[in-house]
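Here it is, the structure in full.
Rest of the complex left out; these chains stay put.
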Amino acid sequence: MNSGEIALLALDLVGTFAFAINGAMTAIKYARVDIVGVLSLGMITALGGGFIRDILIDDLPPTTFQDWRYLLTAAVGSLIAFFVGSRLEKLSKSINALDAVGLSLFAVTGTLKGLAFGVGPVQAVILGVITAAGGGTIRDVLIQRIPAVLHTELYAIPAALAGILTVAIVRGGLPEIPWVVIAALICFVIRMVGIQFDLHAPKPKHVE
Amino acid sequence: MNSGEIALLALDLVGTFAFAINGAMTAIKYARVDIVGVLSLGMITALGGGFIRDILIDDLPPTTFQDWRYLLTAAVGSLIAFFVGSRLEKLSKSINALDAVGLSLFAVTGTLKGLAFGVGPVQAVILGVITAAGGGTIRDVLIQRIPAVLHTELYAIPAALAGILTVAIVRGGLPEIPWVVIAALICFVIRMVGIQFDLHAPKPKHVE
């Protein structure tokens, strides 16, 4: 591995860790799950999006399933939430920030992987969004909530923007490092601004 | 492409469009989703069944994911529902009919694709039903409804019948066009008669 690959791996594992903690915390907060549930839901939040991406591009078994570092990171994050969850609650702002880090990084790395597997630019952006939002979506379905990404806050939109920028960077021949990190940063800032000012995507006029 | 293939593609895109509109309308009606939700749920309704079919027969990435015409058709249908949803409501009969068109066409094309990939006749029929009903099932799960196909109306049954007829046509050596169109037509008629007369599949005696 060269230093760029190591940097991307490190960022990916940070995102995995953030998603596992956040996913497990959400499970603890909204559903009366036991340790099996916390561990499963934390790991699904962290790894599920990448699983769907890898199924769609036929890279099976999924990378994050085969690579023990992802499994271990996701399991450790989930178990931390299980054992010290009530104290983590006070850190919810930091955890939101960590989750936004995961969102940004997964959107970028998911898009990059799609491009590397030869899908078109639109498909690559969709894969980026799926990588970023897919795990949380499966978790929400399992604990009987309408997935947050479908109805509230700015979540998929900054992820899609990061994906679009990533496609432009790769197609434009810019050096991936540092440019994709800047794309992730833009996604992160929009996400955090959205949380801070409680911004939401437009809703349709409701029909009865 | 010969004229038969063009005809099948055109019909498939009509089905995709109908499912996207109907899926997005259902999402708007039953859940307070935003534009991300309407777009996602419309596209999932239109494309999700084909995704499951293609995963099961290992034709990955899924055809309707790789082919931009399907993505575009599904996105346009969903956005139409988002922007003019309240007026579409008055057209609900036409939309039901369009949905029945999608059901019939997807049941036939899904079964044909299964046979083309060498699965057995029963498996091909199952794939036809999954193609036809799978997308709506995922949508219903995401918006917290028990999937309609599992408990109400005649939906899977006409689709299965179309699949069975399609298998018989292919195995019997009849020319696919016009015969599979007739199979789709039979499915369509049963579905519409079922809606008109409020027919349902039998239910089990309830146990406590």
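Note that the chains take the letters A and B in the order they are written out, and that residue 1 is the start of every chain.
Please note the rule applied: contacts are C-beta pairs under 8 Å (C-beta built on N, C-alpha and C of every residue); 3 or more make two chains touch, one makes a residue touch a chain.
Everything numeric here is computed off the predicted structure, so don't read it as measured data.
Peer 1: Every chain here is the same sequence and 2 are shown, so how many copies does the full assembly contain in this file?
Peer 2: Whole-complex copy count for this file comes out at 3.
Everything below uses one rule, namely that only the chains that are shown with their structure count from here on.
Peer 1: Once the Cα atoms of subunit A and subunit B are superposed, what angle does the rotation have, between 0 and 180 degrees and to the nearest 5?
Peer 2: Between subunit A and subunit B, the superposition angle is 120 degrees.
Peer 1: Provide the C-alpha centroid distance between subunit A and subunit B, rounded to the nearest whole angstrom.
Peer 2: 30
Peer 1: Where on subunit A is subunit B touching in the complex?
Peer 2: 55-58, 119-120, 122-123, 126, 137, 141, 144-147, 149-152, 155-157, 200-208
Peer 1: Quick one: which bits of subunit B touch subunit A in the complex? Just the residue numbers, please.
Peer 2: Residues 25, 27-29, 31-38, 40-41, 51, 55, 58, 60-62, 65-66, 68, 71, 81-83, 85-86, 89, 141-144.
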